[in-house]
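Supplied in structure tokens, the structure appears directly below.
All protein chains but one are shown in place.
For subunit A:
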């Protein structure tokens, strides 16, 4: 057995794949009983299993497979029709093969599995009297004896569906060259003649040596031959552990690269920087490649579902059609594994509770056959998997009532709740609205487990439903677990990591223009006029609480709540490899994991949703602000680009802005008394708003200048500002006309007095001829 280990292992793996395929094919065969293609495919697959098991001396397996094969051959030859009963028996036979295989896998023997009773049932299906001779109890002793019509096909045991003959797959190279017009038929014929006469060179070589064709054409022709190779030749099996090891090592490589790049940047040698950048690119591609090797199509876990749906709907007396869309969508295999059970649960639940009985469906004007749709697709760095049925839909009132009964909600909360929020109650532990408990679902376990499982891999689950039209369960799953984009921040003298997916925006608090305020002791920040509850990271971590000035607010979103996290400094974004946290520290709940930072030190990854929870943020605050936002979204507003000029804030109507650009400071040139910059083949005149408005402050630091480009009729000017602050919506009420030069007035925007720029004047200051319709050729007097 030892020596056979590898062969047996391969046989087991291959057979499991074949069985999954047979399962699917049998279910489809039930739908289209006349498909000879399907029957032949099932037949071939089971024949392969039979052949190999005979070779490996698994006699029970061989016997069972042989019996199944006999039944199939009758179906194939049209001796008896395909009926649901035959399908059931064949599925049973497949299950038997499966349990034999797993017995072989676990115990190395097939002796403990009883196959005779199954063979009896298969025989019973073969209702032709001639077969009665092979008495049910005395199961056929020697499979190789072949007393059934199988012998026709039995000849050389092809171990996998035989590939098409080579000749049909590959076009001869001469033909390809002629068809591509790269060689003359006569030349090819004469070259072939040469080969026949004993020339051992290859056809392409002969043609090339004689100068009858081009090297490029030959290599192209060879390429077009190549993809015709069969799947078996182009794919290899790789041990998953090896892939995991490789992935870990690539993770380390990413870390080493980050450290190297940081070091090189400090040295500043341009040659080294180039090498480091190249290394960076290669590492990224390598990382991507390794990630891809771990990706598997979601079909892998879907393939078992047709069988689940069939068995379940049959036992419940329902008719369900299963539709799968996007089964090629790929996911990391560890995630696939984690999604499998929740998905199966959702499918079972949908068949059991979602889709109604045929009678009830007809009564409500639907087709008696319910449709269950599985859909998978990519969506913004995530994979969404939907399980949608066209059943009765969730009964929101019943859920609400149940939630009150179970003490999850108070009756007075219900009227104010969103329909979706009430539906989300089904994910609470111990919640089930099923009128009766079945062996499938309704025991109140399940949905909360689905939620926990999906959330444990960083995903989310939601439900939406329309009464009478159906329910959609939606899983949002991250593409991969191992590497995340993250922001590094400082708090106290320590560095922490925040997953970037939770970060909405960053705000610098200078204590003047932007400041932290206190509502009865609770820190808040006015973010575009709305109060954002703040959590101080130093306080949350039990450090000494620092000041409110010169800190950053990270606007974070988690669990549907929005809040600001106050940190001392935001450093940069980098890709970090998530390392599992030592089990001692998991209970703290504040950290989602650890990682190795660019300097080699360990950094803790903050758990954003737990931070939100720990800080006792009220769920209601966010909802209120959403409502307000909607109310506010009405007309009567204009959108303004708010910029900083010196210590003043200047707003420019957004619809007059063409583009925002950053120019390197050293690209600014002087033409006469004006500053210009070359921009898209034009000379772009600049005007500094600080000069125009007389706000002579300090020149802002940095190597680039921020400009607002204004274009009209092929002409452009650029207004130089110190920095772009924000885009704000402003109702036109609180406005006062200013008598100052260059401004049309002042307004209160985001609680700050903001000046409104006289755009026309600013443009004329940059280019006095801007509005001259005469079409003056000279943009600037050079």
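The working rule: contacts are C-beta pairs under 8 Å (C-beta built on N, C-alpha and C of every residue); 3 or more make two chains touch, one makes a residue touch a chain; residues count from 1.
Note that contacts and distances are computed from a predicted model.
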item: Candidate names "Chemotaxis protein CheW", "Electron transfer flavoprotein subunit alpha/FixB family protein", "Sarcosine oxidase gamma subunit" or "Sulfite reductase"; UniProt protein name, chain not shown; value: "Chemotaxis protein CheW"
item: Candidates A:365, A:542 or A:681 - the one touching the absent chain; value: A:542
item: From A:108, A:468, A:511 or A:600, residue that would touch the chain that is not displayed; value: A:600
item: Omitted-chain contact residue, chosen from A:222, A:265, A:281 or A:588; value: A:588
item: Omitted-chain contact residue, chosen from A:10, A:111 or A:252; value: A:252
item: Absent-chain interface as seen on subunit A, which is shown; value: 251-252, 255, 494, 541-543, 579-585, 588, 590-591, 594-596, 600-604
